[in-house]
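Below is the structure I would like to discuss, written out as structure tokens.
Just one protein chain is left out here, and the rest sit where they should.
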Amino acid sequence: MATTFLSALSLVLLLGSAAASAYKGSWQHGECDISRINAMEPSFRLQSEGGVSEFWDHNAEEFQCAGVSLHRHTIRTRGMLLPVYHNAPMLVYVLQGKGIYGITISGCPETFESPQQSREGMRSQKFGDRHQQIGFLKEGDVIAIRAGDAHWAYNNGDQDLVVVVLQDNANNANQLDQNPRSFFLAGNPNWGQEQQKEQLRFHGERRHAQHEFGNVFKGMSLDILTEAFDIDEETARKLQCDNDERGMIVIVDKELQVIKPPLREREREYMTNGIDETICTTQNKDNVDNPSRAAVYNPQAGRFSTVNAFTLPLLRFIQLSFAKANLHRNAIMAPHWFMNAHSILYITRGEKYIQVVNQKGQAVFEGQVREGQVLVVPQNFAVVKQAGEQGCEWVQFHTHANAMFNTLSGRTSALRGLPVDVVANAYQISREEAERLKNSRRETLLFSGTRQSRRRVASA
Amino acid sequence: MATTFLSALSLVLLLGSAAASAYKGSWQHGECDISRINAMEPSFRLQSEGGVSEFWDHNAEEFQCAGVSLHRHTIRTRGMLLPVYHNAPMLVYVLQGKGIYGITISGCPETFESPQQSREGMRSQKFGDRHQQIGFLKEGDVIAIRAGDAHWAYNNGDQDLVVVVLQDNANNANQLDQNPRSFFLAGNPNWGQEQQKEQLRFHGERRHAQHEFGNVFKGMSLDILTEAFDIDEETARKLQCDNDERGMIVIVDKELQVIKPPLREREREYMTNGIDETICTTQNKDNVDNPSRAAVYNPQAGRFSTVNAFTLPLLRFIQLSFAKANLHRNAIMAPHWFMNAHSILYITRGEKYIQVVNQKGQAVFEGQVREGQVLVVPQNFAVVKQAGEQGCEWVQFHTHANAMFNTLSGRTSALRGLPVDVVANAYQISREEAERLKNSRRETLLFSGTRQSRRRVASA
Partner (left out) sequence: MATTFLSALSLVLLLGSAAASAYKGSWQHGECDISRINAMEPSFRLQSEGGVSEFWDHNAEEFQCAGVSLHRHTIRTRGMLLPVYHNAPMLVYVLQGKGIYGITISGCPETFESPQQSREGMRSQKFGDRHQQIGFLKEGDVIAIRAGDAHWAYNNGDQDLVVVVLQDNANNANQLDQNPRSFFLAGNPNWGQEQQKEQLRFHGERRHAQHEFGNVFKGMSLDILTEAFDIDEETARKLQCDNDERGMIVIVDKELQVIKPPLREREREYMTNGIDETICTTQNKDNVDNPSRAAVYNPQAGRFSTVNAFTLPLLRFIQLSFAKANLHRNAIMAPHWFMNAHSILYITRGEKYIQVVNQKGQAVFEGQVREGQVLVVPQNFAVVKQAGEQGCEWVQFHTHANAMFNTLSGRTSALRGLPVDVVANAYQISREEAERLKNSRRETLLFSGTRQSRRRVASA
């Protein structure tokens, strides 16, 4: 077992993620008076033995306004994210790879058992086990995790397992403040943090510059732990992981041994739906790549798929929802605004040109957003998107269990709902022009792009 | 079509609306430690071609504490309020006049169609249309509008259409900050704002001194708009309304042409109730002047009518409710407190004497409130009201879907619920006195005024 891995730490202020100080002056506690939004990349990266964790600066104006934070774990083959719980609900999107995960809930039964373990003792004792339900991760999976639910994940595939995680700190389920907190049940994840603080001080950052995390057993005394677990002091000391330098993602020496249902059973897993009887058996996962998930599909323009409280009922409690979209070359997503949610975009492939407009009619963002970048679009702000030459694919996290948006053009748009005479008088155009304005675009949300806009060419 | 109307702008600090700076010192972010409440009139007025919009200062301590803002539109005959949506739910009260309105919801069907338009082509093409449901406005109507729902209104009557609008910025449905925001789909409503800022600076006001609004198309580039709507650049430019000086209420040159159901159908509209199947068909209007709406009626004293989640189920989602009251000459509304809501009073006729008492037993307001003035009564604060010589009529907006209040005197009062011995010991009076205290006033909420109080005479 690798125990002496030296975790390297690097603070990366990547291109495109503007320094928070640039707009600090215009932002005040609790206000969303954003005059400029930036496409953001992670500002802080934590290297572990088994992978890398990258954090977006949750103190940036955009994240503070939306009340969310975002991070991305890249878990290497045989890497395991240590068990951890958070002060706010989260949505996890599996960007790449495959794995195993568990969400352990105190009081729920250990329903996964070694076959006939206790009765026959056929298998060696060390393989005998009984644990709570585990699940399988694959690309396109969306996992909902409640505040305070401990969970872990393991990469049992051949390539990196990459997950993007949104934590909704402004959620009602978080009764603490808006700072993201991670309570680990093992490891020494804040080992690197101490050194990192030195660096942050140098960069003149604020006090809460980073997501905070640690192993909760470190704060308990050994004599209490020995009694609470009925173990010897030597083992109790290991709970505290004082000299563990592996970070929050560790490498499992051999393939992780867990009890898995036969493959056929696993596939059946995706067929269950509806609300199960108790929280112990409630579905916490959905796959957005499932073709039946498409809410909007236009062969000429692209696809838009959603995961919300209707498809994954647990989201009703978590008050988050999710969408995945792709746009073909030069295709356009109709100008629209979300009525009841912020939307946090993460570009998964390609690039697109985006404009975001505030209540004053000012473009607070206007530019290309590339793979790996994040854009926070505040509630009600109007937004329009056009894919680049290579097309674009992205995911969106929404701060409402059933996020709703209105479009400005297209077959189901708000403008189409207006009487033609209202349109004519509003824009001072003829009725004929008004009718064209209402009806020219007959597609719904995703419009085929026949030409590339000049602006995009200019900026290319 | 009138396009060159010069919108005049005037900043009016009316009598009776005390300068915010007078009590600024005692108020801190998020605190409601109000030691003095003022009867307020609009502090800011925006003239448009088709009417006037007046805004109460949402930065005033009272409004900040209640988390609401208030404005009033006076729409002239043939005036049309441009389509707009807001960052918070609102209740609109029709104070005077009649009109047409529409709330367009993206994805809802266009259920109002020109008769046999497409099939027969009998009517000229310019009158052919298809749009979403529209409704009719008359005095006493209360309309509930969700955050992010675009809406418009048109005065098709002979006199001014006057509406008072409460916007609940502290509502859960608003995930932005508490500043009111209006996103217009047309026009150039912030044209006057630019000039107004100059004036505000002169008056030394804070940064967010006014409600902010603009046309969202202004922030989108022309090439994107041409593609998104599949229109020519000339028309796209008109969406942005750059040179539009008509303001937020415009004059329609001829009578606005919309598709209306026959009159008999319209009346049936008031008979529907209950929750309809989808948001597209949910009732968003109720009329508080409907006599069957009276919750309390005392021929000697007055009437109290309510619109709440029981009568208008959409309010359950919006978490607002409404009441209209009138008091005859010298009549008294029982001392009471709202358990679960702030109440924002708008005097529609006459005047009344009001006392508002805080948790320290201090009168934070004591005086006459006149027609057109607004008084914010914070949750739990005790209040007592007596109509003037001419009687008084007013409306109340409540920040809860089912606002509840307790009275201190009268047949259903809290004091009446106390054992007589508790009353006697609490006030150190005899049981006989205690019994009189409990039982003398046999009316319920509205008490006939047999005499005019001395204080009111003195202050007259």
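A and B are the chain letters, set down in written order, and residue numbers restart from 1 in every chain.
To be clear about the criterion, a residue touches a chain if its C-beta (ideal position, glycine included) is under 8 Å from a C-beta of that chain, and two chains touch if they have at least 3 such contacts.
Values in this document were obtained by computation on a predicted structure and should not be read as measured data.
Trainee: Which of these touches the unseen chain: B:Tyr101, B:Trp152, B:Phe338 or B:Trp394?
Mentor: The one listed residue touching the chain not shown is B:Phe338.
Trainee: Where the complex has a chain not shown, which of A:Asp33, A:Asp129, A:Asp160 or A:Asp289 is the residue touching it?
Mentor: Residue touching the chain left out of view: A:Asp129.
Trainee: Name, in rising order, the residues on subunit A that touch the hidden chain in the full complex.
Mentor: 1, 3, 29-30, 80, 82-83, 85-87, 102, 104-108, 110, 112, 125-126, 128-129, 131-132, 134, 146-150, 152, 154, 173-179, 181-187, 190, 208, 212-221, 223-225, 227-231, 235, 238-239, 241, 244, 250, 252-253, 256-259
Trainee: When the complex is taken as a whole, what residues of subunit B touch the one chain not shown?
Mentor: Counting over the whole complex, subunit B touches the hidden chain at residues 29-33, 65-67, 170, 332, 334-342, 353, 355-364, 366, 378-380, 382, 384, 386, 399, 404-409, 412-422, 425-429, 431-433, 435-437, 440-441, 447, 449-451, 453-456.
The rule is simple: only the chains that are shown with their structure count from here on.
Trainee: Just give me the whole-number Å value for how far the CA centre of subunit A lies from that of subunit B.
Mentor: Once rounded, the distance between the two centres reads 39 Å.
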